[in-house]
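Note that this complex is displayed minus one protein chain, with the remaining chains in position.
Let's turn to subunit A:
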C-alpha cells in the first residue's frame, strides 16, 4: 500500500514537533532543578533600614565579615610567634607580604611603599573572598559588580586624590605624554583621558565577570550531573563526563580566583605608580 505524499509530510511534522517538545521539557527540567543564578541572590539576615535605605545585614555582609575575620585572624595568629625561623603558617603570611611588597616596589618604586597596607589589604581581601566563594553554599562577595566597582573606585579615588595632593595640576601631565608631535596632541590627550576613565570600569568588570562566569559554569556542569543522575543507569554513566568537567573546572577556578586577585593588585600598583610619577 503506497503512502501519499501529504500523509508522509504530516507524519514527519508530528514527529519533529514531538521531539522538539521533548527537548523543551528537558531544558525546563534542567533549569528548574539547578538554577545557576540562585547562588548570587542576596538575602537579608538582620533587616536594618536607615533613612529610607535598606542596609540589612545580608548573606553578602556575612561573608564580608567572614573574609575579614578569617584573613585577619590568620595573619594575626600565624605571626604571633614572631619566629626567626618561620613555621609553615607564618611562611604563608610572610610570602603574601613579600609577594605584594615586591609587586608594589617593582611597579611604583620605594616611594610606593606608603601604599603598601592598602594594596596588601586589597589583595588579601579579594583573594580570600574569591577562594572562599568556591566552597559550595558559600556566597562570593566579589561576584557582585557593586562590590568590585566600589573597590576599583577606591583605587582610582586614591590615585586621583593623592595625585592632585602631591603634584597639584602637575598631575594632569599624566594625560600629556612627552615627545608627542603637537598636531597629534589633542587626539593623544583624548585617548589618555578615555583610557583613564575606563580604568575603574575595566578593573571592576574584569573581577566581577570572572567570578560570575566561573561560578555559573561550575553550577551548570554540576546541574548536568544532577539531571543526568536522575535518569537511571545510562544517565549515571553519562554523568561521569560533566562530573569530571566540574572537577577540572574547580581547579581552574582556584587558579582564576588567585589570578584575578593578583591582576587586581598589579593594576592597582600600576595606577598608584601613575599617581606617584605622573609624567610618562
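We adopt the following convention: a residue touches a chain if its C-beta (ideal position, glycine included) is under 8 Å from a C-beta of that chain, and two chains touch if they have at least 3 such contacts; residues count from 1.
Here is the rule we go by: contacts and distances are computed from a predicted model.
Chemist: Select, from "ATP synthase subunit b", "Acetyl-CoA acetyltransferase", "Aspartyl/glutamyl-tRNA(Asn/Gln) amidotransferase subunit C" or "SHSP domain-containing protein", the UniProt-recorded name of the complex's unshown chain.
Modeler: The record names the chain that does not appear here as "ATP synthase subunit b".
Chemist: Using the document's definition of touch, tell me which of A:97, A:162 or A:175 contacts the absent chain.
Modeler: In the full complex, the listed residue that touches the missing chain is A:97.
Chemist: Take the complete complex as the reference. Which residues in subunit A touch the chain that isn't displayed?
Modeler: On the side of subunit A, residues 1, 3, 7, 11, 14-15, 18-19, 21-22, 24-25, 28-29, 31-32, 35, 37-38, 40-42, 44, 48, 53-58, 60-61, 64-65, 67-68, 71-72, 75-76, 79, 82-84, 86, 90, 93-94, 97-98, 116-118, 120-121, 124-125, 141, 143-147, 150-151, 208, 212 touch the unshown chain.
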